[in-house]
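For reference, the structure I am asking about is given below.
For this view, one protein chain was removed and the others were kept in their places.
Moving on to subunit A:
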Amino acid sequence: MYTLLLLLIPLITILLILPINNIVIIKKLALFSSIIELFIVLLIWILFDYNNPEYINTLMISNIRLGIDSISLIFIILTVLIMPIAILAGFNIKKKIKTFMILVLLTELIFMLIFTSLDILLFYITFESSLIPMFFLIGLYGSDSQGMFKGKINKEKTRIYASYKFFLMTFAGSLLMLLSIIKIYTYYGTTDYLLISTFNIDNNLQIILWLGFFISFAIKTPLLPVHQWLPLAHTEAPLTGSIILAALMLKLATYGFIKYSLILFPYASTYFLPLIMTLCIISLIYSSFSTLRQIDMKKIIAYSSIGHMAIIIMALFSNNYQGITGALFLSFAHGLTSPALFICVGILYNIFHTRIILYFKGLSIYMPLLSSLTFIFILANMSTPLTSNFIGEFISFISIFNYHFPFTAIIFTISIILVPVYSIYFYIKNFFGSYSIYLKSYQDINILDFNLLITLLGFILFTGIFPNSLLNILELPVSMIIIH
(Lines give C-alpha, C1' and ligand atoms only; values in the text may rest on other atoms or scores of the structure.)
Protein backbone atom coordinates (compact mmCIF):
# COMPACT_ATOMS: atom_id res chain seq x y z
CA MET A 1 0.00 0.00 0.00
CA TYR A 2 2.65 2.50 1.07
CA THR A 3 4.97 1.34 -1.70
CA LEU A 4 2.28 1.93 -4.26
CA LEU A 5 1.68 5.41 -2.85
CA LEU A 6 5.39 6.20 -3.02
CA LEU A 7 5.42 5.31 -6.70
CA LEU A 8 2.09 6.87 -7.61
CA ILE A 9 2.58 10.33 -6.11
CA PRO A 10 5.41 11.46 -8.39
CA LEU A 11 3.69 9.86 -11.37
CA ILE A 12 0.39 11.59 -10.73
CA THR A 13 2.15 14.89 -10.13
CA ILE A 14 3.92 14.61 -13.47
CA LEU A 15 0.59 13.99 -15.18
CA LEU A 16 -0.96 16.92 -13.32
CA ILE A 17 1.86 19.27 -14.23
CA LEU A 18 1.76 18.45 -17.94
CA PRO A 19 -1.24 20.62 -18.95
CA ILE A 20 -0.47 23.52 -16.58
CA ASN A 21 1.37 26.57 -17.86
CA ASN A 22 1.42 28.74 -14.75
CA ILE A 23 4.96 28.65 -13.39
CA VAL A 24 4.03 29.32 -9.76
CA ILE A 25 1.47 26.53 -9.65
CA ILE A 26 3.93 24.08 -11.22
CA LYS A 27 6.56 24.89 -8.61
CA LYS A 28 4.08 24.59 -5.76
CA LEU A 29 2.67 21.30 -7.02
CA ALA A 30 6.09 19.71 -7.36
CA LEU A 31 7.15 20.86 -3.91
CA PHE A 32 3.85 19.80 -2.38
CA SER A 33 4.03 16.29 -3.82
CA SER A 34 7.59 15.78 -2.63
CA ILE A 35 6.64 16.90 0.87
CA ILE A 36 3.66 14.51 0.94
CA GLU A 37 6.05 11.78 -0.08
CA LEU A 38 8.30 12.79 2.82
CA PHE A 39 5.41 12.45 5.27
CA ILE A 40 4.47 9.04 3.94
CA VAL A 41 8.02 7.82 4.40
CA LEU A 42 8.12 9.27 7.91
CA LEU A 43 4.97 7.28 8.61
CA ILE A 44 6.64 4.11 7.34
CA TRP A 45 9.66 4.91 9.50
CA ILE A 46 7.53 5.36 12.62
CA LEU A 47 5.49 2.22 12.00
CA PHE A 48 8.58 0.19 11.18
CA ASP A 49 9.01 -2.98 13.20
CA TYR A 50 12.71 -3.26 14.10
CA ASN A 51 12.51 -6.96 14.87
CA ASN A 52 11.09 -8.06 11.55
CA PRO A 53 13.71 -9.14 9.00
CA GLU A 54 11.11 -9.67 6.25
CA TYR A 55 10.31 -7.27 3.48
CA ILE A 56 7.35 -5.08 4.36
CA ASN A 57 4.79 -3.44 2.11
CA THR A 58 5.40 -5.91 -0.68
CA LEU A 59 3.56 -5.36 -3.89
CA MET A 60 3.24 -7.35 -7.09
CA ILE A 61 3.16 -5.54 -10.39
CA SER A 62 2.93 -8.00 -13.31
CA ASN A 63 5.11 -10.73 -11.76
CA ILE A 64 7.64 -8.27 -10.37
CA ARG A 65 7.84 -7.95 -6.62
CA LEU A 66 8.48 -4.63 -4.90
CA GLY A 67 9.17 -4.23 -1.20
CA ILE A 68 10.93 -2.30 1.51
CA ASP A 69 13.37 -3.62 4.07
CA SER A 70 15.52 -1.78 6.60
CA ILE A 71 18.47 -1.12 4.29
CA SER A 72 16.33 0.24 1.51
CA LEU A 73 14.35 2.25 4.08
CA ILE A 74 17.50 4.20 4.95
CA PHE A 75 17.99 5.14 1.32
CA ILE A 76 14.31 5.94 0.82
CA ILE A 77 14.45 8.29 3.81
CA LEU A 78 17.49 9.96 2.29
CA THR A 79 15.75 10.32 -1.08
CA VAL A 80 12.62 11.93 0.27
CA LEU A 81 14.65 14.25 2.52
CA ILE A 82 16.74 15.45 -0.39
CA MET A 83 14.00 15.79 -3.00
CA PRO A 84 12.15 18.84 -1.58
CA ILE A 85 15.50 20.55 -1.11
CA ALA A 86 16.48 19.74 -4.70
CA ILE A 87 13.18 21.14 -5.96
CA LEU A 88 13.52 24.28 -3.85
CA ALA A 89 17.07 24.76 -5.10
CA GLY A 90 15.73 24.83 -8.64
CA PHE A 91 13.19 27.57 -7.97
CA ASN A 92 15.29 30.36 -9.40
CA ILE A 93 15.78 28.64 -12.76
CA LYS A 94 14.57 30.92 -15.54
CA LYS A 95 13.83 28.77 -18.58
CA LYS A 96 11.71 25.66 -19.15
CA ILE A 97 10.62 25.30 -15.55
CA LYS A 98 7.97 22.72 -16.45
CA THR A 99 10.45 20.32 -18.07
CA PHE A 100 12.75 20.85 -15.12
CA MET A 101 10.16 19.86 -12.53
CA ILE A 102 9.09 16.86 -14.59
CA LEU A 103 12.69 15.68 -14.81
CA VAL A 104 13.22 16.04 -11.06
CA LEU A 105 10.00 14.20 -10.24
CA LEU A 106 10.95 11.51 -12.73
CA THR A 107 14.23 11.10 -10.92
CA GLU A 108 12.36 10.70 -7.66
CA LEU A 109 10.11 8.04 -9.19
CA ILE A 110 13.08 6.14 -10.60
CA PHE A 111 14.95 6.23 -7.29
CA MET A 112 11.88 4.91 -5.50
CA LEU A 113 11.75 2.05 -8.00
CA ILE A 114 15.44 1.30 -7.56
CA PHE A 115 15.23 1.13 -3.78
CA THR A 116 12.05 -0.95 -3.69
CA SER A 117 12.71 -3.39 -6.54
CA LEU A 118 13.13 -7.04 -5.62
CA ASP A 119 14.01 -8.17 -9.11
CA ILE A 120 17.51 -8.00 -10.53
CA LEU A 121 16.40 -7.09 -14.02
CA LEU A 122 14.10 -4.34 -12.75
CA PHE A 123 16.99 -3.05 -10.66
CA TYR A 124 19.16 -2.92 -13.78
CA ILE A 125 16.47 -1.20 -15.83
CA THR A 126 15.82 1.49 -13.25
CA PHE A 127 19.54 1.83 -12.51
CA GLU A 128 20.09 2.65 -16.16
CA SER A 129 17.07 4.84 -16.66
CA SER A 130 18.20 7.15 -13.87
CA LEU A 131 20.78 8.33 -16.40
CA ILE A 132 18.21 9.82 -18.75
CA PRO A 133 16.75 12.62 -16.56
CA MET A 134 20.25 13.40 -15.27
CA PHE A 135 21.55 13.65 -18.84
CA PHE A 136 18.86 16.20 -19.63
CA LEU A 137 19.37 18.09 -16.36
CA ILE A 138 23.06 18.56 -17.11
CA GLY A 139 22.60 19.26 -20.79
CA LEU A 140 19.63 21.62 -20.61
CA TYR A 141 20.14 23.49 -17.37
CA GLY A 142 23.90 23.16 -17.00
CA SER A 143 25.62 26.10 -15.42
CA ASP A 144 27.50 28.56 -17.58
CA SER A 145 30.71 27.70 -15.86
CA GLN A 146 34.17 28.84 -16.83
CA GLY A 147 34.79 25.35 -18.13
CA MET A 148 37.79 24.63 -20.29
CA PHE A 149 37.35 22.52 -23.41
CA LYS A 150 40.59 21.55 -25.18
CA GLY A 151 42.39 24.52 -23.69
CA LYS A 152 39.78 27.10 -24.65
CA ILE A 153 36.87 28.48 -22.72
CA ASN A 154 33.71 27.21 -24.36
CA LYS A 155 30.66 27.08 -22.16
CA GLU A 156 28.35 25.03 -24.30
CA LYS A 157 30.87 22.43 -25.42
CA THR A 158 32.05 21.77 -21.87
CA ARG A 159 28.51 21.26 -20.68
CA ILE A 160 27.70 18.80 -23.44
CA TYR A 161 31.04 17.05 -23.05
CA ALA A 162 30.24 16.57 -19.36
CA SER A 163 26.80 15.13 -20.05
CA TYR A 164 28.21 12.75 -22.68
CA LYS A 165 30.97 11.60 -20.39
CA PHE A 166 28.56 11.04 -17.54
CA PHE A 167 26.11 9.10 -19.70
CA LEU A 168 28.55 6.97 -21.66
CA MET A 169 30.84 5.97 -18.80
CA THR A 170 28.01 4.83 -16.56
CA PHE A 171 26.20 3.20 -19.48
CA ALA A 172 29.29 1.22 -20.48
CA GLY A 173 29.81 0.12 -16.88
CA SER A 174 26.29 -1.04 -16.29
CA LEU A 175 26.25 -3.09 -19.49
CA LEU A 176 28.76 -5.35 -17.75
CA MET A 177 26.25 -5.69 -14.95
CA LEU A 178 23.71 -6.70 -17.58
CA LEU A 179 26.05 -9.47 -18.71
CA SER A 180 26.24 -10.76 -15.13
CA ILE A 181 22.47 -10.61 -14.80
CA ILE A 182 22.05 -12.53 -18.05
CA LYS A 183 24.49 -15.13 -16.79
CA ILE A 184 22.50 -15.48 -13.56
CA TYR A 185 19.31 -15.82 -15.55
CA THR A 186 20.69 -18.44 -17.92
CA TYR A 187 22.14 -20.35 -14.97
CA TYR A 188 19.18 -20.29 -12.59
CA GLY A 189 16.25 -19.37 -14.84
CA THR A 190 14.98 -16.59 -12.62
CA THR A 191 15.68 -12.95 -11.88
CA ASP A 192 13.77 -12.86 -8.60
CA TYR A 193 16.09 -11.36 -6.00
CA LEU A 194 14.65 -13.18 -2.99
CA LEU A 195 14.96 -16.54 -4.72
CA ILE A 196 18.50 -15.95 -5.93
CA SER A 197 19.68 -14.77 -2.52
CA THR A 198 18.83 -18.20 -1.11
CA PHE A 199 21.11 -20.00 -3.58
CA ASN A 200 24.72 -20.84 -2.91
CA ILE A 201 26.34 -19.79 -6.14
CA ASP A 202 29.41 -21.74 -7.23
CA ASN A 203 32.64 -20.04 -6.18
CA ASN A 204 34.25 -19.78 -9.61
CA LEU A 205 31.04 -18.41 -11.07
CA GLN A 206 30.76 -15.91 -8.23
CA ILE A 207 34.11 -14.40 -9.14
CA ILE A 208 33.05 -13.67 -12.72
CA LEU A 209 29.60 -12.36 -11.78
CA TRP A 210 31.00 -10.19 -8.99
CA LEU A 211 33.40 -8.51 -11.41
CA GLY A 212 30.55 -7.46 -13.68
CA PHE A 213 28.61 -5.96 -10.80
CA PHE A 214 31.74 -4.41 -9.30
CA ILE A 215 32.81 -2.53 -12.40
CA SER A 216 29.43 -0.88 -12.84
CA PHE A 217 29.17 0.05 -9.16
CA ALA A 218 32.80 1.23 -9.10
CA ILE A 219 32.01 3.66 -11.90
CA LYS A 220 28.99 4.89 -9.96
CA THR A 221 30.92 5.21 -6.66
CA PRO A 222 33.36 6.43 -8.26
CA LEU A 223 36.59 4.62 -7.46
CA LEU A 224 39.78 5.90 -8.90
CA PRO A 225 40.56 4.78 -12.42
CA VAL A 226 37.01 5.53 -13.52
CA HIS A 227 36.25 8.67 -11.56
CA GLN A 228 36.67 11.31 -14.27
CA TRP A 229 32.97 11.82 -14.94
CA LEU A 230 32.14 12.99 -11.43
CA PRO A 231 34.02 16.31 -11.12
CA LEU A 232 33.03 17.27 -14.65
CA ALA A 233 29.37 16.40 -14.13
CA HIS A 234 29.32 18.27 -10.82
CA THR A 235 30.81 21.44 -12.22
CA GLU A 236 28.51 21.48 -15.23
CA ALA A 237 25.28 20.39 -13.56
CA PRO A 238 22.83 22.93 -12.15
CA LEU A 239 22.52 23.12 -8.37
CA THR A 240 19.66 20.62 -8.30
CA GLY A 241 21.64 18.24 -10.46
CA SER A 242 24.64 18.48 -8.16
CA ILE A 243 22.47 17.79 -5.12
CA ILE A 244 20.88 14.73 -6.71
CA LEU A 245 24.24 13.49 -7.99
CA ALA A 246 26.05 13.82 -4.66
CA ALA A 247 23.27 12.76 -2.35
CA LEU A 248 21.55 10.00 -4.29
CA MET A 249 23.39 8.94 -7.43
CA LEU A 250 26.58 8.02 -5.58
CA LYS A 251 24.59 6.17 -2.94
CA LEU A 252 23.26 3.82 -5.59
CA ALA A 253 26.71 2.24 -5.52
CA THR A 254 26.55 1.69 -1.73
CA TYR A 255 23.10 0.22 -2.05
CA GLY A 256 24.17 -2.02 -4.91
CA PHE A 257 27.28 -3.22 -3.10
CA ILE A 258 25.29 -4.21 -0.02
CA LYS A 259 22.28 -5.69 -1.74
CA TYR A 260 23.97 -7.43 -4.64
CA SER A 261 27.73 -7.85 -4.23
CA LEU A 262 27.73 -8.74 -0.52
CA ILE A 263 24.56 -10.78 -0.24
CA LEU A 264 24.67 -12.66 -3.54
CA PHE A 265 28.42 -13.21 -3.82
CA PRO A 266 29.92 -13.48 -0.30
CA TYR A 267 32.85 -15.64 -1.39
CA ALA A 268 33.91 -13.30 -4.19
CA SER A 269 33.59 -10.29 -1.91
CA THR A 270 36.29 -11.69 0.37
CA TYR A 271 38.30 -13.06 -2.55
CA PHE A 272 38.61 -9.62 -4.14
CA LEU A 273 39.33 -7.78 -0.91
CA PRO A 274 42.92 -6.84 -1.85
CA LEU A 275 41.68 -5.26 -5.09
CA ILE A 276 39.07 -3.21 -3.27
CA MET A 277 41.56 -2.15 -0.61
CA THR A 278 44.06 -0.99 -3.21
CA LEU A 279 41.47 0.95 -5.19
CA CYS A 280 40.01 2.56 -2.06
CA ILE A 281 43.40 3.60 -0.69
CA ILE A 282 44.45 5.05 -4.03
CA SER A 283 41.21 6.97 -4.47
CA LEU A 284 41.30 8.28 -0.91
CA ILE A 285 44.87 9.58 -1.06
CA TYR A 286 44.65 10.77 -4.67
CA SER A 287 41.37 12.61 -4.24
CA SER A 288 42.48 14.25 -0.97
CA PHE A 289 45.67 15.56 -2.54
CA SER A 290 44.07 16.64 -5.79
CA THR A 291 41.45 18.56 -3.82
CA LEU A 292 44.24 20.82 -2.59
CA ARG A 293 45.09 21.81 -6.17
CA GLN A 294 41.55 22.60 -7.37
CA ILE A 295 40.41 26.16 -7.92
CA ASP A 296 36.76 25.44 -8.77
CA MET A 297 34.70 25.21 -5.56
CA LYS A 298 32.36 22.54 -6.91
CA LYS A 299 35.34 20.43 -7.93
CA ILE A 300 36.69 20.67 -4.39
CA ILE A 301 33.47 19.24 -2.99
CA ALA A 302 33.30 16.63 -5.75
CA TYR A 303 36.80 15.35 -5.04
CA SER A 304 36.11 15.34 -1.32
CA SER A 305 33.05 13.17 -1.91
CA ILE A 306 35.24 10.72 -3.85
CA GLY A 307 37.37 10.43 -0.71
CA HIS A 308 34.37 9.91 1.52
CA MET A 309 32.94 7.27 -0.79
CA ALA A 310 36.27 5.43 -0.65
CA ILE A 311 35.97 5.25 3.16
CA ILE A 312 32.40 3.98 2.80
CA ILE A 313 33.36 1.20 0.39
CA MET A 314 36.35 0.20 2.51
CA ALA A 315 34.19 -0.10 5.61
CA LEU A 316 31.55 -1.99 3.67
CA PHE A 317 33.93 -4.74 2.65
CA SER A 318 35.56 -5.08 6.06
CA ASN A 319 33.09 -7.87 6.59
CA ASN A 320 31.89 -7.23 10.14
CA TYR A 321 28.87 -5.74 11.83
CA GLN A 322 30.36 -2.31 12.52
CA GLY A 323 31.66 -1.96 8.99
CA ILE A 324 28.33 -2.32 7.23
CA THR A 325 26.47 -0.22 9.79
CA GLY A 326 29.11 2.48 9.62
CA ALA A 327 29.11 2.50 5.85
CA LEU A 328 25.34 2.86 5.74
CA PHE A 329 25.34 5.59 8.34
CA LEU A 330 28.22 7.45 6.71
CA SER A 331 26.54 7.34 3.31
CA PHE A 332 23.39 8.76 4.88
CA ALA A 333 25.42 11.50 6.57
CA HIS A 334 27.38 12.26 3.43
CA GLY A 335 24.10 12.47 1.56
CA LEU A 336 23.11 15.33 3.88
CA THR A 337 26.43 17.16 4.13
CA SER A 338 27.57 17.40 0.54
CA PRO A 339 24.26 18.86 -0.76
CA ALA A 340 24.55 21.50 1.97
CA LEU A 341 28.04 22.42 0.78
CA PHE A 342 26.83 22.47 -2.81
CA ILE A 343 24.03 24.83 -1.83
CA CYS A 344 26.55 27.14 -0.13
CA VAL A 345 28.63 27.21 -3.32
CA GLY A 346 25.48 27.68 -5.39
CA ILE A 347 24.54 30.74 -3.34
CA LEU A 348 27.98 32.25 -3.88
CA TYR A 349 27.70 31.52 -7.59
CA ASN A 350 24.29 33.13 -7.85
CA ILE A 351 25.57 36.30 -6.18
CA PHE A 352 29.03 36.64 -7.73
CA HIS A 353 28.69 34.53 -10.94
CA THR A 354 31.96 32.74 -10.40
CA ARG A 355 33.18 29.71 -8.51
CA ILE A 356 36.93 30.19 -8.89
CA ILE A 357 38.32 30.54 -5.38
CA LEU A 358 41.09 32.86 -6.53
CA TYR A 359 38.53 35.68 -6.69
CA PHE A 360 37.18 35.13 -3.19
CA LYS A 361 38.52 36.60 0.01
CA GLY A 362 37.04 37.94 3.24
CA LEU A 363 33.46 36.93 2.59
CA SER A 364 32.71 36.81 6.31
CA ILE A 365 32.77 40.62 6.48
CA TYR A 366 29.60 41.06 4.49
CA MET A 367 28.11 37.56 4.86
CA PRO A 368 28.12 36.58 8.52
CA LEU A 369 25.17 34.22 8.19
CA LEU A 370 26.52 32.27 5.23
CA SER A 371 30.01 32.08 6.65
CA SER A 372 28.84 30.68 9.97
CA LEU A 373 26.57 28.12 8.27
CA THR A 374 29.31 27.10 5.86
CA PHE A 375 31.66 26.68 8.78
CA ILE A 376 29.29 24.25 10.46
CA PHE A 377 28.95 22.23 7.27
CA ILE A 378 32.71 22.21 6.76
CA LEU A 379 33.02 20.88 10.31
CA ALA A 380 30.45 18.23 9.48
CA ASN A 381 32.35 17.34 6.31
CA MET A 382 35.52 16.68 8.31
CA SER A 383 33.36 14.78 10.83
CA THR A 384 33.71 16.57 14.10
CA PRO A 385 31.57 15.24 16.98
CA LEU A 386 27.85 16.08 17.21
CA THR A 387 27.44 15.76 13.46
CA SER A 388 26.14 12.63 11.77
CA ASN A 389 29.36 12.23 9.79
CA PHE A 390 31.26 11.72 13.03
CA ILE A 391 29.12 8.76 14.05
CA GLY A 392 29.42 7.16 10.62
CA GLU A 393 33.13 7.69 10.28
CA PHE A 394 33.78 6.57 13.84
CA ILE A 395 32.00 3.27 13.36
CA SER A 396 33.66 2.79 9.97
CA PHE A 397 37.10 3.34 11.41
CA ILE A 398 36.42 0.90 14.23
CA SER A 399 35.67 -1.77 11.66
CA ILE A 400 38.64 -0.90 9.48
CA PHE A 401 40.93 -1.07 12.51
CA ASN A 402 39.42 -4.37 13.55
CA TYR A 403 39.76 -6.07 10.25
CA HIS A 404 42.84 -4.79 8.45
CA PHE A 405 44.94 -3.49 11.26
CA PRO A 406 48.55 -2.83 10.51
CA PHE A 407 48.95 -1.37 7.04
CA THR A 408 45.60 -0.34 5.57
CA ALA A 409 44.25 1.05 8.79
CA ILE A 410 47.22 3.34 9.27
CA ILE A 411 46.98 4.65 5.73
CA PHE A 412 43.30 5.28 6.21
CA THR A 413 44.03 7.24 9.34
CA ILE A 414 45.91 9.73 7.17
CA SER A 415 42.52 10.79 5.82
CA ILE A 416 41.61 12.06 9.27
CA ILE A 417 44.36 14.62 8.74
CA LEU A 418 43.96 15.16 5.00
CA VAL A 419 40.25 15.97 5.01
CA PRO A 420 40.56 18.82 7.55
CA VAL A 421 43.55 20.17 5.64
CA TYR A 422 41.65 20.93 2.48
CA SER A 423 38.41 21.79 4.28
CA ILE A 424 40.08 24.39 6.46
CA TYR A 425 42.14 25.65 3.53
CA PHE A 426 38.96 26.04 1.49
CA TYR A 427 37.22 27.90 4.30
CA ILE A 428 40.10 30.24 5.21
CA LYS A 429 40.77 31.13 1.57
CA ASN A 430 37.18 32.16 0.97
CA PHE A 431 35.95 33.65 4.17
CA PHE A 432 38.84 35.17 6.09
CA GLY A 433 41.04 38.17 5.37
CA SER A 434 40.23 41.52 3.83
CA TYR A 435 37.37 41.77 1.36
CA SER A 436 38.35 40.79 -2.17
CA ILE A 437 38.66 43.62 -4.71
CA TYR A 438 36.97 41.50 -7.40
CA LEU A 439 33.69 41.18 -5.53
CA LYS A 440 31.13 43.90 -6.03
CA SER A 441 28.13 42.61 -4.10
CA TYR A 442 27.46 43.27 -0.42
CA GLN A 443 24.42 41.16 0.39
CA ASP A 444 23.91 38.14 2.62
CA ILE A 445 21.83 35.07 1.78
CA ASN A 446 18.09 35.31 1.24
CA ILE A 447 15.38 33.59 3.25
CA LEU A 448 14.91 30.69 0.78
CA ASP A 449 18.53 29.63 0.90
CA PHE A 450 18.64 30.14 4.65
CA ASN A 451 15.70 27.79 5.10
CA LEU A 452 17.29 25.17 2.89
CA LEU A 453 20.53 25.23 4.85
CA ILE A 454 18.82 25.28 8.24
CA THR A 455 16.73 22.23 7.32
CA LEU A 456 19.80 20.28 6.30
CA LEU A 457 21.62 21.43 9.43
CA GLY A 458 18.70 20.23 11.54
CA PHE A 459 18.84 16.77 10.01
CA ILE A 460 22.60 16.56 10.34
CA LEU A 461 22.50 17.49 14.02
CA PHE A 462 19.48 15.29 14.73
CA THR A 463 21.09 12.16 13.33
CA GLY A 464 24.37 13.16 14.96
CA ILE A 465 22.89 13.52 18.42
CA PHE A 466 20.35 10.69 18.20
CA PRO A 467 22.10 8.15 15.97
CA ASN A 468 20.04 5.32 17.44
CA SER A 469 17.02 6.42 15.41
CA LEU A 470 18.77 4.99 12.37
CA LEU A 471 21.06 2.45 14.01
CA ASN A 472 18.07 0.65 15.53
CA ILE A 473 16.67 0.00 12.09
CA LEU A 474 19.95 -1.37 10.85
CA GLU A 475 20.73 -3.74 13.69
CA LEU A 476 18.87 -6.83 12.57
CA PRO A 477 19.40 -6.83 8.77
CA VAL A 478 23.12 -6.13 9.06
CA SER A 479 23.62 -9.01 11.44
CA MET A 480 21.59 -11.13 9.00
CA ILE A 481 24.06 -10.21 6.27
CA ILE A 482 27.00 -11.12 8.49
CA ILE A 483 25.48 -14.51 9.29
CA HIS A 484 24.77 -15.10 5.63
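Note that in this section contacts are C-beta pairs under 8 Å (C-beta built on N, C-alpha and C of every residue); 3 or more make two chains touch, one makes a residue touch a chain; residues count from 1.
Here, contacts and distances are computed from a predicted model.
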In UniProt, out of "Large ribosomal subunit protein uL14m", "Nuclear cap-binding protein subunit 2", "NADH-ubiquinone oxidoreductase chain 2" or "Exosome complex component RRP45", the chain dropped from the view is recorded as "NADH-ubiquinone oxidoreductase chain 2"
Which is it among A:Tyr2, A:Phe136 or A:Phe450 that touches the chain not included here? A:Phe136
Sole contact to the chain not displayed, among A:Leu168, A:Leu292, A:Ile428 or A:Ile454: A:Leu168
Residue, one of A:Tyr124, A:Phe213 or A:Phe377, that touches the chain absent here: A:Tyr124
Touching the missing chain, which residues of subunit A? 61-63, 124-126, 128-129, 131-132, 135-136, 139-140, 156, 159-160, 163-164, 167-168, 171-172, 175-176, 178-179, 182-183, 185-186
